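Yeah, one chain of the complex is gone here, protein chain that is, but the others are all in their spots.
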Amino acid sequence: MFSSNNNFQAMGREKDKLIGKSCKELKEKHGFDKDGLYYLKSSTGVIYETFCDMTTDGGGWTLVASIHENNINGKCTLGDRWTSQQGNLENFPHGERNWANRVIFGSAEGATGDDYKNVGYYDIKALDVSVWHVPNDAAMEHWKASAIIRYHTNSAFLSLNGGNLYELFQRYPLKYKGGTCQTDNGPSVPIVFDFGDAKSTKEMYGPSTYGETEPGYVSFRVFNYEQTPMAVCSGVKVIGCNSEHYCFGGGGYFNPARQCGDFASWDWDGYGTHTGWSASQKITESAVLMFYR
Amino acid sequence: MFSSNNNFQAMGREKDKLIGKSCKELKEKHGFDKDGLYYLKSSTGVIYETFCDMTTDGGGWTLVASIHENNINGKCTLGDRWTSQQGNLENFPHGERNWANRVIFGSAEGATGDDYKNVGYYDIKALDVSVWHVPNDAAMEHWKASAIIRYHTNSAFLSLNGGNLYELFQRYPLKYKGGTCQTDNGPSVPIVFDFGDAKSTKEMYGPSTYGETEPGYVSFRVFNYEQTPMAVCSGVKVIGCNSEHYCFGGGGYFNPARQCGDFASWDWDGYGTHTGWSASQKITESAVLMFYR
Partner (left out) sequence: MFSSNNNFQAMGREKDKLIGKSCKELKEKHGFDKDGLYYLKSSTGVIYETFCDMTTDGGGWTLVASIHENNINGKCTLGDRWTSQQGNLENFPHGERNWANRVIFGSAEGATGDDYKNVGYYDIKALDVSVWHVPNDAAMEHWKASAIIRYHTNSAFLSLNGGNLYELFQRYPLKYKGGTCQTDNGPSVPIVFDFGDAKSTKEMYGPSTYGETEPGYVSFRVFNYEQTPMAVCSGVKVIGCNSEHYCFGGGGYFNPARQCGDFASWDWDGYGTHTGWSASQKITESAVLMFYR
């Protein structure tokens, strides 16, 4: 009575649809124009499923990653895949290395409830990024409407950096003491808002950060005073050195330890208080979804 | 010599079989009647593979989750996905939230060796649940025969609670101090045994628990004296307040800390001793498999 056959073959039926390497290819070559889940096939032949934004600014945006803070009190503990899950360790200067390796985790539908990284993160060759801050645990069909911020770049900056974030972070490694504040930061790229605006985005972070940031950009590999690199500063260009209060992701060591974690030290002056160096509760409790096009 | 093509397309061949949203649909619409692995397709288009019980009480049961205690001495540490993996934290009152989010983990064949949760957990709209307690590391082809307890509900109680456990736990959140013992417990539903019986199931838990439980039910969201909610009490209705000794899963904080974990405090009077408040070794070393129909 135990079945060793299965019904997988059925998936080849129904009306034929075509497959591509990215949402952009699905949109441009095959005309798919609805937001939702699609299957993609990597250049090495991996077939995977992710969310395509087929409508913003002409569509063709592929979801490749989400950064979700599961427990801001857990300082570089389980769930901090975009910094370190090993504790705050000086002899672990690169942290988990997930910004710059081919390890994948999570699922598209779970992207607001846990970290997510798919094959597209390192496989797709793209020009621009789009970023959404979506409240934790929002269901996929509500992501777009519930996002508190949505923006994209349109300068093709990725083409100068290897075509995706995997390649960008080969060029700008995230290593403790791999550079110094202001001097060795990576690119800062102007953004166009699809929901929200530059000023309100900047002001999601703590009031004490306002003097350190210029709104209207997305920035990569930004060092702080203690020479810890952070991966991404969303919505802002960085003109100061306390980036742990408004950037996310990075290497494996922060100083002091209570700054270690995917959302670093967004809670420095209390969780979600939006006073001093603390970000608002809204942005602290939103996952960051990253797309390529 | 490096292949960038692959043979995935072959899966569309062989004799066509049909695909559905649940094992029930596969059984009713397409006549599949053997236990085993099948592919399902969610309402959002996710294709995933899980185990279907196609024979018990007419069949059509979809495996959607397993709760596996990997280390009862690890108190809310790695592997306690159904409570907390962050340690026992008062300021983490919801725990991992996996009962009420769309995060998935594990694989069907690995469901007796680690936790499992698939897309069906939140996608399938069902009427009833079935529960199997299967010895750890049993191979799939032996699950049914080796289960120490198997039962199902037949009152369509899920239809009153949103159609699945994801929805039920939206209605009955698992939050520390979100309610009190006896007063705020969720539904308790009569069960029909497919293997074992009500009395022997109840008596798998420690002798000291007998005065607190009535056999022949499955219960959801049960608070203990310390206001910690547990997710499921398998086999029993709860008439006491020491539910940490016979319920599993829940929020992120237990008091005292040694009660924290997926199987909570089933080892209070020693591991597997079946004396005092301790459950039998048999049920402690079995994974709990949960099905919908």
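When the chains are written out, they are named A and B in that same order, and each has its own residue count from 1.
What we mean here is this: a contact is a pair of C-beta atoms (placed from the backbone, for glycine too) under 8 Å apart; a residue touches a chain by one contact, two chains touch by 3 or more.
Treat the numbers as computed from the prediction; the structure is a model and nothing was measured.
Among B:Glu28, B:Asp57 or B:Asp114, only B:Asp114 touches the chain that is left out of the view. Screening B:Gly74, B:Pro135, B:Gly178 or B:Pro215 against the full complex identifies B:Gly74 as the residue touching the chain left out.
Taking the complete complex into account, residues 3-6, 8-9, 11-19, 26, 30, 32, 34-39, 41, 44-47, 49, 54-55, 78, 85-86, 89, 91-92, 96-97, 100-104, 119, 141 of subunit A touch the chain not shown. For subunit B, the residues touching the absent chain in the complete assembly are 1-13, 36-38, 41, 43-45, 47, 49, 70-71, 73-74, 77-79, 106-110, 112-114, 137, 139-141.
Note that in this section only the chains that are shown with their structure count from here on.
Centre-to-centre, using mean CA coordinates, subunit A is 32 Å away from subunit B.
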